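Let's turn to chain A:
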Amino acid sequence: MKQEQGGTMISVQDVSKTFTLHNQGAAVIPVMEGASLQVAAGECVALVGASGAGKSTLMRMIYGNYLAASGRIMVGDVDVAAAAPREILRLRREVLGYVSQFLRVVPRVPTLDVVAEPLLSVGVEAGEARARAAALLTRLNIPERLWGLSPTTFSGGEQQRVNIARGFARQYPAMLLDEPTASLDATNREQVMQLIEEAKARGAAIVGIFHDVEARDRVCDREVDVTGFTPAKVA
Partner candidate 1 sequence: MSAEQISGEYNFAYLDEQTKRMIRRALLKGLAIPGYQVPFASREMPMPYGWGTGGVQISAAIMVPEDRFKVIDQGADDTTNAVSIRRFFEKVAQVETTEKTTEATVIQTRHRIPERDLTEGQVLVYQVPIPEPLRFLEPSEVETRKMHALEEYGLMHVKLYEDIARHGEIATSYAYPVKVEGRYVMDPSPIPKFDNPKLEMSGIQLFGAGREQRIYAIPPHTQVVSLDFEDYPFQRMKAPQCCDLCGAGESYLDEVITDDAGGRMYVCSDTDFCRERREAGHVGALGVAEDAA
Partner candidate 2 sequence: MKDMTDIDTGPLLRVEGLAKYYGSRVGCEAVSFDLHPGEVMGIVGESGSGKTTLLNCLAGHLAPDRGHVLFDRAGRMVDTVTMSEPERRMLSRTEWAFVHQHAHEGLRMNVSAGGNVGERLMGLGARHYGNIREQAVDWLGRVEIAEDRVDDRPTAFSGGMRQRLQIARNLVTGPRLVFMDEPTGGLDVSVQARLLDLLRGLVREMGLSAIIVTHDLAVVRLLADRLMVMKSGQVVETGLTDQVLDDPQHEYTQLLVSSVLQV
């Protein structure tokens, strides 16, 4: 799955999305139409547009979290819009990383294992996985005394950093970043910026949502305004 620098890694082609609200008389709400987007390996593209314009919706469709109504969403050689669940799961395990804004974990699992899990799931030996998890947690200034505790009890900022560490534990060829620098202080924000730059440098294709304009300008190569994908009658 290693991509040449510059080759297209993520390709969204004429994708539309509707929501059918059965509890409101099966009203069909078109929320996206004709969405297209290409991201090359080593490139970082920022999704921009007003709140509610569909940035998160598009990200979720790329991740396979939302079902596309039509179009193709190629990540590597997998069409997420048409793939079977297990193909998407393999894609997520091996190719496509996602740093969301919220940490969703099984209670009781220690932080170190939460971060190491993406590595363990692809068969990295436990000791090595934990060592890499520890290095990331150190880099993101999570004190070692917290590593044995479940992150469910952590503050919002700490949870966000654990989430980032988990997202960057594997060196995915493609990544989705949803507000990775939100609620971080300057030091940690700088660490995250460097992680993103390192990922780009090794050839990762990245799609991100950054409200932090400074961060966006620093790591993103270009911007795509999703307002252009909003269906006419809704807009």
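In picking the candidates, the idea was that all candidates are chains of the complex that A comes from, given by their letters.
Assume a contact is a pair of C-beta atoms (placed from the backbone, for glycine too) under 8 Å apart; a residue touches a chain by one contact, two chains touch by 3 or more; residues count from 1.
Everything quoted here is computed from the prediction, not taken from an experiment.
Enquirer: Only one of 1 or 2 touches chain A in this complex; which?
Expert: 2
Enquirer: Could you list, by residue number, the parts of chain A that touch candidate 2 in their complex?
Expert: Within the complex, chain A touches candidate 2 at residues 19-23, 26, 60, 64-67, 85-90, 104, 106-109, 120-121, 123.
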